[in-house]
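Heads up, one of the protein chains got dropped from this complex, but the rest are sitting where they should.
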Amino acid sequence: MELEKYKLGGTHLKSSDFEKGKVLTTAWQPNLAYTWDNGVAIGRYLDELKNGRIIARVCHECHRIMLPPRMFCELCFRPTDEWMYVQDTGVVSTFSVARVNWDASRRGPKEPPLLPAVIEIDGATKGMGILHMLGEVDPDDIKAGMKVRAVWKKSEDRTGAITDILYFKPLRAAASKKAPARRKR
Amino acid sequence: MGMRKVAIVGAGITKFVRRAQETGKELSWQASKMALDSCGLTLDDVDMVTLGTAPDAFDGVHMKGEYLADGAGGCRKPYMRHYVGGGTGVFSPIHGWFHVASGMADICLVVAEEKMSSCHPHPQGAFLTIFDHTTEQPLKPTLIWIFALEMNRYMQAYGLSKADIARVSVKNKGNALDHPSAQVAEKITVEDVLASETLCWPVNRLDISPASDGAAAVVLASERVARRLTDKPVWIDGVGFSIDTAYWGTRDLSYPRYVETAARMAYDMAGIKEPAKEIHIAEPYDPFDYKELHHMEGLMLCPRGEAARLTAEGYTARDGNLPICPSGGALGVGNPIAATGLMKVIEIFLQLRGEAGKRQVPGKPTCGLAQAWGDLMQMGTVIVLRS
Partner (left out) sequence: MIKRVAIVGIGTTGFRPITPDVSYRELIFEAARKAYTDAGIEPSEIGGFITAAEDFLEGYSICDEYCPDQIGAVLKPTQTIPGDFIQALATGYMMIMTGAFKTVAIEAHSKASNVKNIDELMGFAFDPVYNRPLRETPHAIAGLEMTRYMFETCTSAEQCARVVVKNKGNAMRNPYAAFGADIAEKDVLNSDPISLPLHRLDIAPHADGAVVAVLADGETALALSETPIWIEGLGWCTDTPTLEMRDWGEAAYARLAAEMAYKMAGIANPAGMIDFAEINDEYSFKELQHMEALKLCRPGEAGHLLESGATSYAGDIPINVSGGALGVGHLFEASGAHKILELVEQLRGEAGARQIPDVNIGLAQVWRGVPTATGAVAILSNM
């Protein structure tokens, strides 16, 4: 069989087909709501974020200090053993300079780009990164390996959420030595 | 040990389009009917049906496997849906292989469908809820972030430039010019990719495959039945799948070890010792251009960090030593998630039969591979086919 010998299904519609009413549609906005149980590990994690601290769990079998904390070790498959506070500083493992929002709409020309990053938190086992945002930094100055520190919301504004950390900012001003020239992000 | 041999004996596919007039049920039917016609069967001959389709949020139907059952030919039959996120399309024939290799079925219809355009205003919106609801979603992430984060990490690890990676997009969109299902086939240059809109640095518009509607289907048969149905059965000689931890922030994003684990499982089953030599043609998943390179390395088709160089040298072109994505891949043919994976399997099926038309690679390949990847950059699915 060769695909070329078949009349393939799938009929392409153009935007104008909808605009002119050539194609009718049925719209539906699902009204779904969830309240996820945080449980023990994430419950404590959020409590501590409200206190302005980051807490991890330790497995005595593989000796990993794990972030986000979990009540069981997914590798040793046993309960984890103890809580441990870690720093609110870390190292940028990787980052992006995002000009689109979550729904694929574009950031306006005046809106600064979003700066998501994976940050390996100091005090946790190497490689334990969390997703968060960078701030107070020029996108062109961000580098992998850069040291950053959490910028917290004011304590009275914290709600026990990952957004109690506003973003992470560079620990010290970016090195003056220019990185090799590269296309502007 | 003697496993029951399973062959692909027929295939069907729709065009991949941005917005299809057909419903998901109708697309599934079109692909299924074509697959059955291609091997001279009717639905009555089919023992069991399995359906692959990715998030319900696209079609906007809870339990969409149930909704699609009639279109996929599953009514009043043993019918089941399987699901491994973006890896679903290549997992579909693996799930079908379970049906036939186990002896439960002699003929199994495998259907993969995706209708992304139902999700408004843009299918990207459905991806917000792939992130952890408590520790990540409040940051309002988009799917492109994680690819940008992974691509950046990959570039750093091996000192690659955006141009090194853009060549994949150029190759695949060009290859797709010869694919009758293609949605975004075009002749472009590396400069076009670099000059296209920056979405999330380092990801530009032309680094990404489009959102698509489409369906694909294959018919699997046991050895006895396959030899009766066709002179050119294509055998499923190895299957592999593997999922990595959901704590994706703790993984080294520069290397897809879950693809390697899945590939090792498939190679062991197929008796492949040196994949780079024994695999003649491959369709790794390429929803983003860097992913093709990433996956070639995970599949051990080349040393780590070497895939970009091989691409630049033409090694992976359709007439190169190891043709990669001769179909045009997700970047060129389009990316209706589950259907894309099965499109890749169908491409290998046609290439091994020498029926790929203008896309046919030279040298009469006898061993090929398709691979998909999904979830939060953590799921690898691999299938090895031989003629």
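Before moving on, here are some points about what is shown:
In this document, chain identifiers A and B correspond to the written order of the chains, with residue numbering beginning at 1 in each.
Everything that follows uses one rule, which is that contacts are C-beta pairs under 8 Å (C-beta built on N, C-alpha and C of every residue); 3 or more make two chains touch, one makes a residue touch a chain.
Because the structure is predicted, anything quoted here is derived from the model rather than measured.
For the chain excluded from display, the touched partners among the shown chains of the whole complex are A, B. Contact with the undisplayed chain is limited, among B:29, B:127 or B:145, to B:127. Between the chain not shown and the residues B:43, B:163, B:177 or B:269, the one that touches is B:269.
Checked against the hidden chain, the listed residues B:10, B:214, B:240 or B:329 yield one contact partner: B:240.
Residue B:55 is the one among B:55, B:214 or B:249 that touches the chain not shown. Checked against the hidden chain, the listed residues A:11, A:38 or A:89 yield one contact partner: A:38. Looking at subunit A, the residues touching the absent chain are 26, 28, 30-43, 70-72, 74-75, 77-78. Residues 1-4, 23, 54-57, 60-63, 65-70, 74-86, 91, 95, 97-99, 101-104, 126-130, 132-133, 239-247, 257-258, 261-262, 265, 269, 374-376, 378-379 of subunit B touch the missing chain (whole complex, contact as defined above).
Please note the rule applied: only the chains that are shown with their structure count from here on.
The distance from the centre of subunit A to the centre of subunit B, with each centre set as the mean of the Cα atoms, comes to 26 Å. Per the touch definition, subunit A reaches subunit B in the complex via residues 1-4, 6, 8-13, 23, 27-28, 30, 34, 36, 38, 42, 45-46, 66-68, 74, 93-105, 113, 116-118, 127-133, 139, 144, 161-163, 183, 185. On the subunit B side of its complex with subunit A, the touching residues are 10-22, 26-27, 30-31, 34, 38, 60, 120-125, 127-128, 131, 133-136, 138-142, 144-145, 148-150, 152-153, 156, 162, 179-181, 194, 197-203, 213-215, 245, 247, 249-253, 350, 353, 355-358.
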